[in-house]
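Below is one structure, written out as C-alpha cells; the observations come after it.
Every protein chain except one is present and positioned as in the full complex.
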C-alpha cells in the first residue's frame, strides 16, 4: 500500500514548536515536537504505560512528558523518568522516527531507520533562493495518495478542471507535446504547448498580450512532485535555453499518505517575477489555491466512487503514460520492500 | 434483497434538466440527465477512465461530458469522444439503464435491459386527469423499503401514529373490515370503516357534520403503492357504486430502494374535490406531509432497532395479512430472478 523507505513531508518547519503536534502518517499516529535546544523529534504518539497520546503532553527541556501520569521520554523514545518510581522497566520504549529539517520542511522516514540516509532528503532550494518568492499551504485530501500523483503528473485535465484559472484551451492541453522519462527513482514528464491562448492566471501575472508558448516540467519522486511551469511570447521558443530567464512558477507538492483513504498535501507556489512584491506572491498563491480546491473536489469524488464500486473496469488514455509510470515505480518499490526490508524495530 | 426486473420511480419529471442528477438506486450510483433534444437518459455514474462521477460533468448537445478529462458519452453509455485521442478503446463503455417518462414520473428499469417492457410501466392517470388536482413531494427515508410497504399496506397503524391528522378512533381502525387479494403481480387490500368518527383532515377538507362511512383501497405492486381513500356520510354506503362520486383522495407512493438501509420515497396527494382551488390542494398536501413525517420517524426508529437486534423474534398480528402477502410476493420475485435472470450486461 505505501512505500516506507522514503522521506515524506511530515510538517512545515514553523509547525514545530514546544507544543506537540499530532499527525497520522502511513496510518501510524505520530507526535512531532521541538525541544528547548531546538531539536525536532518524531515519536509514536502513545504513552507506553496507558496509551494516552503523547501529543496531549508537554515538552520539558529535552523531554516529552505524558499528560496522564507524567512519564518522560527522550528523543530516542526511551522513557527516562517515571514519577515516584526508581526502576524504569526495560521495555519502556516507544518507536522513534528519523526526521530532518531542511528547506523549511520537516521530512520524516517511515521505514527501517538504519536505512534513513539524510543525504537522500530531496533538495528544494527555491524555498530560500532570493531569486524566488513563495507562499505555503496545507490541505487535507480525503483520497488515496496515488490519485494525487495521477492528477499532478497528467496535466491534460487542466483545461477541463481548471478552465477558470490556469486552463486555457482544453484541446490544446490534451494535444500538448509530451515526453515521459522514467529512471530508477523518478519519473519526469515534460510538456510543451506552442502558440496557445494564455490562461487567466498567466495574464494576471505578467500581462501577456497575445498567444504564448507554454512548458511544464513535472518531476515525480515518491513523497514529492515538483512542478516547474512557465511561458514565453509565442515563437520565442520553449527550449531550456530560452525559458530559463522568462516567467516561471514552481509548485512544491509534498504528498504524504495519512491513511489508505486520506492524504496530507503540503504545497508551495514560488515565482521568479516581481519577487519583491508580496502582492504578486499573494496573487499567484490565490490562483493556485483555487486550482487545488477544484482538484480536491475531483479527487475526493473520484476516491469515493472507487470505494463505492471497487474493481469496476477502467481504461487508460494515451495521456496516462506519466501517471502509469509513477504507479509502476511505486509498485516496484513496495514489492522490493516486502521482499528485502526487515520489520522496523 | 431487491427485485431488479421492475420499474421503479427514479425521479420526478421536472428534476431532469441539462444539469445531471446523481441518485443511488438499488445500491448502484446512477446519473440521470436530459439532453438538448429532450431525451432522458440514465447511465452508471462513473467515468470509465478514472471513475469520476459523471454527474459532476455537463450535458453538451446529446452527450454527457466528464468533468475530469472531457470524455463524452452517448445515450447508450458508449464513450464517443476522447480529447486529443483518435482511437477509442472498445471497452470504453458504461452501463445504461432503460428509462421511461410518463405521467410526470421518470421510471427506471434496474434489471436485464432486454426484458424492459415499456408497456408494463404503471399507469397513473390522476397526475393529468382534469378531474383531479395534486401536489408532489420527495422524502429520503433511512429504512429498509419493505418497512414502508408494511406501513402503507397495513393502515391499522393510522389511529395510533396519526391520531392528530388522519386518525380518527384507534380501535375503529383496528376493527375495520378488511379484504386482502393476492394476484401474481400485486396485492390489493380494501378496508371499510362504517359509521366512524371523521378524522381532522377529512373535516377540514369537506366539513363532515356527523359520522362517516370510510373506505380505503391499497394496491401494492413492487415499486408503487397506490392508495385511494374516501368517505361518505354514514349510511350512504361504501360500495364502489356509491363512492365513486364522493369525496376521495389518491396517494401515489413510489418506493425505490436506495440501499439496504435507505429508500427514496416519491409521493403525491391528489383529490377530486375543489380541484380548481389551489388552497384545497395545499391543505390536503400539508396534512399528508405531516402524516408522512410521523411515519418517517416510526420507520427510521424501527429500522434502527432492527439493526441493533438482528434476528430478534417477532410476532404477526391479524392485520399483517396484506403486508405479509406483499413480502411473499417480493420474496418470490427475487427468488425467481436469482433462478432465471442472466447477469445484466
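Every chain is named by a letter (A and B) in the order it is written, and numbering of its residues begins at 1.
Rule of thumb we're sticking to: a residue touches a chain if its C-beta (ideal position, glycine included) is under 8 Å from a C-beta of that chain, and two chains touch if they have at least 3 such contacts.
In this text the structure is predicted, and so the values were computed from the model without any measurement.
From the set B:156, B:188 or B:246, the residue in touch with the chain omitted from the display is B:156, counting the whole complex.
Across A:52, A:321 or A:334, the single residue that touches the chain missing here is A:52. Annotation: of B:175, B:204 or B:219, B:175 touches the absent chain (contact as defined above). From the set B:87, B:279 or B:318, the residue in touch with the chain omitted from the display is B:318, counting the whole complex. Counting over the whole complex, chain A has residues 29, 45-46, 48-53, 56, 66-70, 82-85, 89, 91-92 touching the chain that is not drawn.
Counting over the whole complex, chain B has residues 147, 150, 156-157, 159-161, 170-171, 174-175, 297-298, 301-302, 305-306, 308-309, 312-319 touching the chain that is not drawn.
FYI, only the chains that are shown with their structure count from here on.
Mean C-alpha position of chain A lies 48 Å from that of chain B.
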